[in-house]
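Below is one structure. I have some questions about it.
Of the protein chains in this complex, one is absent; all others appear in place.
Up next is chain A:
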Amino acid sequence: MSLAIAAPKPGIFTRLRLKVPFLIAVAIVWLLIIVFVAVFADVIRPYPISQMNLAHRLAPMGTPGYWLGTDELGRDVLSRLIQSIRVSLVIAFGATILSAVFGTALGFLAAQFRGWVEHVVVAMADFQAALPFMIMSLAVLAFFGSSMVLLVCLMGFYGWERYARIARGLAISASAQGYASAVVQLGAKPSRVYLRHILPNVASTLIVSMTLTFPEVILMESGLSFLGLGVQPPESSLGNMVGFGREYLTRAPWIMLAPSLVIVMTTLSISLLGDWLRDRLDPTIR
């Protein structure tokens, strides 16, 4: 597929290998571990997530067999954490990508057609921004019941208006700048102008925006789970674990500690990586 374009360019991996700062390397390794855990959750999980052991309730960290301790029902925190990483990652990645694709597409449509299309998109974005999202999600989830697909879709619609605004503004200014209009006057179709020229040029801003949406989605999902409308027990997510662990904050802080740490580390890694990638992929900054 990529045969035609592969020949003259230095590949992305050669560029990556050239120089990776230490912090970025740590972030990459952490994200690889997280993804590995999410993919192989079923294999590396020591216990089933709902297996209770009432003899070992609220066992502290370091208890043999329960290295991250157990919760109030004697369930292994490590096993639940591994499962939660998988669930939260699917939701956060799915929702971030959904909102980025949907928002960017609408923003480009507005920039291309202007006129009433633009008015409709901007009005929708304003409507979305003015709507208290939590209330709307509560209404939707209460009405349709909670499911993983619905949750991802709902979260995906949370951030789209920001992408739409950014993509529209950047595409309009790109057309005014000349390189886009130069390609248009070469006879290129709008699809080529937007996908081959404008998108790579505005990608850096969109990537940074994605690194902001990702943690927001995790936190939003935690909030919904905490209200009992997100991921339903016995299934668990990172936010869900933090929410239920809150009641035992003083007696058994480890229930909450592990998932909180994973949230912080993952979102931080994504922010660092996104920032670095944006600079690396820009040929003008080198």
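By our rule, contacts are C-beta pairs under 8 Å (C-beta built on N, C-alpha and C of every residue); 3 or more make two chains touch, one makes a residue touch a chain; residues count from 1.
Definition applied: contacts and distances are computed from a predicted model.
Peer 1: According to its UniProt entry, is the unseen chain "Cell division protein FtsX", "cytochrome-c oxidase", "ABC transporter ATP-binding protein" or "ATP synthase subunit b"?
Peer 2: Missing chain, UniProt protein name: "ABC transporter ATP-binding protein".
Peer 1: Which of A:Val90, A:Val117, A:Leu150 or A:Val183 touches the chain that is not shown?
Peer 2: Candidates A:Val90, A:Val117, A:Leu150 or A:Val183; residue touching the omitted chain: A:Val183.
Peer 1: For the chain left out of this view, which of A:Pro21, A:Pro46, A:Pro200 or A:Pro233 touches it?
Peer 2: Considering the complete complex, A:Pro200 is the one touching the chain left out.
Peer 1: State which residues belonging to chain A touch the missing partner chain.
Peer 2: Residues 4, 7-9, 177-179, 182-189, 192, 197, 200-201, 282-284 of chain A touch the chain that is not shown.
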